[in-house]
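Removed: one protein chain of the complex. Kept in place: all other protein chains.
Naming follows writing order (A, B and C), and every chain is counted from residue 1.
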Amino acid sequence: MTAPITADPEAVPPEARPAVRELHDQLERVWSDGPGLRGWLMSTDHKSLGKRYVITAFVFFLLGGLEAAVIRAQLARPENGLIGPDLYNQLFTMHGTTMMFLFAVPVMTAMSLYLVPLMIGSRDLAFPRLNAYGYYVYLLGGLFLYTSFFLNVGPDAGWFAYTPLSGPAYGVGKRVDVWAQTITFTEIAGIIAAIELIVTIFKQRAPGMSLNRMPLFVWSALVMAFMILFAMPWVAVDSQFLAMDRLIGTHFFNQAEGGDALLWQHLFWFFGHPEVYIIFIPALGFVSTIIATFTRREIFGYPAMVLSLVATGFLGFGLWVHHMFATNIPQMGESFFTAASAMIAIPTGVQFFCWIATIWGGRPRFATPFLFILGFFAVFIIGGLSGVMIASVPFDLQVHDTFFIVAHLHYVLLGGGVFPLFAAFYYWFPKFTGRRLSERLGRWNFTLFFIGVNLTFFPMHLLGLHGMPRRVYTYLAGTGWGSLNLLATIGAVTIFVSVVIFLVNVARTLANGELAGDDPWGSSSTLEWATSSPPPSYNFAHLPVVEGRYPLWSRPQEPPVVTGLRTDQRELLITTVLDARPDHRHRTPDPTIWPLLAALTTGITFVALVFTPWAIVIGGALAIGPLVAWGWGKPQPGDPVVTEGVE
Amino acid sequence: MSERESVRVAGEPGSIDVSGLPSTTFGHRTITWWGTIGFMAAEGMTLIICAVAYLYVQRNFQVWPPRETPLPSLTAATIQVLLMAVSVPVMMWTSRAARRFDLGGVRVGMLTSTGFALAFCVVRWFELHALHTRWDSNAYGSTAWAVVFAHATLLIAQFFESAALSALLLVGPVEPKHFSDVDDSCLYWYFMTGAWLVLYLLVFISPRV
Amino acid sequence: MRDWLQSALRPAGPEAASVHALWEFMLWTSVVVFVLVLGALAWGTLRRRPAGADPLAEGGPGERRMTGAVSTAVGATVVVLFVFLVFDFSTGRALTARREAAVRIEVTGHQWWWEVTYYDSIPNRRVTTANEIHIPVGRPVLIRLNSQDVIHSFWAPDLNGKRDLIPGKESSLWIQADSPGVYHGQCAEFCGYQHAKMAFLVVADRPADFARWYASQADTARTPTDSLTARGQEVFLSSPCVMCHAIQGTPAGATMGPDLTHLASRRYIAAGSLPNTRGNLAGWILDAQGIKPGAHMPPNSLTPADLQALLAYLGTLK
Partner (left out) sequence: MMGRKLRGAVALAAALAALGCQRETRRFRESPPAATSETAVSMSELVPGPKTRDLPIRNPYERNAYAVSEGERLFNAYNCSGCHSHGGGGIGPALMDDQWIYGSDPENIFSTIVEGRPNGMPTFRGKIPNYQVWQIVAYVRSLSGLLPKDIAPARDDHMVAGPEPQRTEPLRPKHAFTPAAAEHP
């Protein structure tokens, strides 16, 4: 009898249909979220939470975009009186904080949390309850920041919050405290996502998916997760230091009592630079996946690609000082960081050349995801080249903290993050929802976005070279910056229109879009396309067995599968780290409300921590109940129970 | 029973049957072990960053600890180190008991560890006083407190984990996976005590040399 | 070419010129790299392919050619980066070479203006001014930077790159102007509400002019010669002005705001945001917050007669 990967009765011969249907019903009973609101709140399914995570992050993207729109409107002409410096400072701080902490990193981890278990052929993440907790902590952090913003407690010291401006003496009120605690929320969520991904990727790959057969996206998610694990604690601790300076009078950053304003910058950028690669590396994974599908050939140079990803991950930690060239650090140190910053161009270059070779050797198909990938090439290369330029200390001292840097970072982050992300949205939307986004609107979306991004940010290079500093709420008419700024604002309007088109596309597709089928692109290579769209709660009726890097290409008919996992309770197959040989079966916990409640107590703790240090004690006490209940759990019928002396 | 033997080849070529695989294992074979390692990495980074801050601000002082601040007293911190050194063999014994599925053994082990963790927390209170400075005195005080307090959060968390696990083992129902949890808790214990040894050398010993 | 107020692409001193040369090299290298990479991409994407062949089934010689091409491209990247590093390090060394300072100036950042003090071994020859730095043409000038409050950054793009002013950590920067002129500069590190309006001027004078300027600045303020300006001085000394500003030679000696001893000799007020005209000065005195919201200059309510007298007095402070 054929054991199917999908439990789609249509896909099997008629005589096998009742058995498949029965299997589907059984697995659905065990794995689906419960009914109604209760089931929704208790869900621990990586797909339900992953979707919420992506949508939440995208909503923050829209909010951050609106803030950027107001900023651009204010700067459209010299001496504009639309908003004053106070609101402007809050807006650009909110824009930076939102985009970096609430959108870019979360959306990348969210996509990974959704896709990785499907791509490696597993039923769920390693710690589903922890995943739910991480999502809710992130959500609460974002809500906290925006509630504060509407209450006029929006942070106003920049997303980088340099001391002493953000310190107790100059950061008046509770605005910076809100920022510091928001950071802690999102860092906790990020670290949790990282641990989920690392463990899931190491231990839950389908049998046969040895490390050298892992899809490149999974590799990039793994590298991203390790970077998060080692980078995010820096800013979490740094922001807690700042909060303590402000709340209980510590002197971490008070020069007069032996503290150091530069300590803040070192700790911040030791996180802040890897942060950029945390955003960029999963995007590289999107690019590799999408290029393989739309050229219908293997990515050229798989080992070089993997080594480049890992090298980028390592080098990413050696660059932080290039954000601090203007702070009078010894020249020897500067030279080292210049060299390291330039060297990171090599692994990136390797990947680009391999992709171009892949496209050359393949047969490109110009669907919307591939268009966005082409856009990624053009935009990111400009950002990468200006990045090599500012690795040079003398040149950086001219353009540091000017609009040249604004241009550079938006070229890098939009080119290296958002273009691949849009490609990924278009590519995986059918998998998420079962419906395919309109290609016609997609092409409009792409064209306007591409034009808008270049129109907005290219002039900023010139503005920076001609002396316009960043973070200025206005500028005088005599500076000559007016017309380029107006051009940039027109570009911003174009981006706005293109994002609206995307939203329209999504809304129309959800209402009555074309049904996608399991594999709408026809040439996908990774395992998520082996199951139905959207995937069932249990992902695969039988877990697949992998025999190559591109499992759907190597044996599309009658793929080998795993049998023998229990279907009457949630069970995962755990495999070995290197070769993915089946090792043991793991009983994974059922849905529960406790992660949500534990997240709420965490939220209460951090919000209260803005006002009183006793919040730690209060929050700790509140958290004990949910945490114990979370871990305790009742064994279900069929679970083994140990009694005295029994082995 | 080797892993190889338990995987049988099912009907389809290449397909495999995993029903014979065990459902409880220990150590690096389990995902909780890896999860624990992940949290150890994140918390270890936190401690490292506090230590980095401590060393960084040291450059701003001509004498360390600064003038008028006495050296931290050694008594409490040394007792802590000795206490931890004693606790490690106990946890190693508990870990072996867990791997034998010896319910009596792990009950004794986890109750002892709860006691140890509580003792660590109490001694930590005296260690903080032994710093002879306040967090708001100067950057020395702030960073020294940061290092010791950051490690204290590990102790407090471990106390609650040990207590909860002990309660679970006593009240039940005990599942086989809980033995694996006890084993992971022992792993975390080694990390926690090892980390303190380094931080003890940093905060209590290094200002003396 | 647009008339830019300040620009890194219009070097007026040796430091800015060497950075500009580096920039030109990097720009053209980047343009070449960009064209080559996107050209390769375009060719790879659009080239004609044999009909019907499935790329999955292909392999063999194509793969070997691709390996060669990718390796060459990576090798070329390494070479370009190496050349870049050599150029960069030699530029960096030139910028930090030790020189004999003709003039030493201490610049202190304040929210949101620049205090400028000229160092002289004779204490009463030291000159304090604000937001306008005069330097002699063709001579290296050492600027020592410090901050009173938060981090600022000193940047006159026509002359040199920027340097942060970090409270408690003195830093320094060399500037030199090749020809006489007025060069604009601005704070480049976000420092609060009026970061946008924290500009300054570097005025490069011929050495003789510089010496004359310096001598006049070292003088105390003129004593009023007529009743109107005498009244103006009285207004100044009896109003909130005196709480923050100093005028050497009068009892006013506060250092919270800019030193006004030679206010009328400066081209701008309000840290480069307003040309120093009588009307602007009047507006600034009455309602500074309308011009620089958040700045530390309070509004003043003066009778029209007092205001006119004050303006007349301030106008004499050449």
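The working rule: contacts are C-beta pairs under 8 Å (C-beta built on N, C-alpha and C of every residue); 3 or more make two chains touch, one makes a residue touch a chain.
What you see is a predicted model; the values in this text were computed from it and never measured.
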Touched by the hidden chain, restricted to displayed chains: A, B, C
Among A:Q255, A:T368, A:N539 or A:T592, the residue in touch with the chain that has been omitted: A:Q255
Full-complex contact with the absent chain, from A:K51, A:K174, A:R365 or A:R443: A:K174
Touch with the omitted chain, as defined above, among C:G68, C:G249, C:P275 or C:P298: C:P298
For chain A, residues in touch with the removed chain: 84, 86, 147, 150-153, 164, 167-170, 172-175, 245-249, 251, 254-257, 611
Touch residues of chain C, complete complex, unshown partner: 167, 193, 238-240, 242-244, 254, 256, 287, 289-290, 293-296, 298-301
Residues in chain B touching the chain absent from view: 136-138
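Just so we're on the same page, only the chains that are shown with their structure count from here on.
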Centre-to-centre distance between chain C and chain B (centres being mean Cα positions), rounded to whole Å: 52
Chain centre separation (chain A, chain B; CA means) in Å: 30
Intercentroid distance (Cα basis), chain C paired with chain A, Å: 38
Multi-partner residues of chain C (each touching 2 or more other chains): none
Shared-contact residues (touching 2 or more other chains) in chain B: none
Residues of chain A touching chain B in the complex: 1-3, 126-127, 130, 191, 194-195, 198-199, 202-204, 207, 229-230, 232-234, 236-238, 241, 244, 248-252, 254-255, 257-260, 263, 266-267, 545, 547, 555, 558, 560-565, 571, 573-574, 576-577, 581-587, 620, 624, 627-628, 631-632, 634-635, 639-647
Residue numbers on chain A that touch chain C, as the complex places them: 84-86, 89, 157-158, 162, 164-165, 169-170, 255-256, 261-262, 295-298, 300-301, 304, 326-328, 331, 334-335, 338-339, 342-343, 345-346, 349-350, 352-354, 356-357, 359-364, 374, 377-378, 381-382, 385-386, 388-389, 391-402, 465-467, 469-476, 478-480, 553
Residue ranges of chain B touching chain A (in the complex, touch as defined): 3, 6-8, 10-25, 28-31, 34-35, 38-39, 41-42, 45-46, 49-50, 52-53, 56-57, 59-61, 66, 101, 103-104, 135-143, 145-146, 150, 156, 160, 164, 168, 172-179
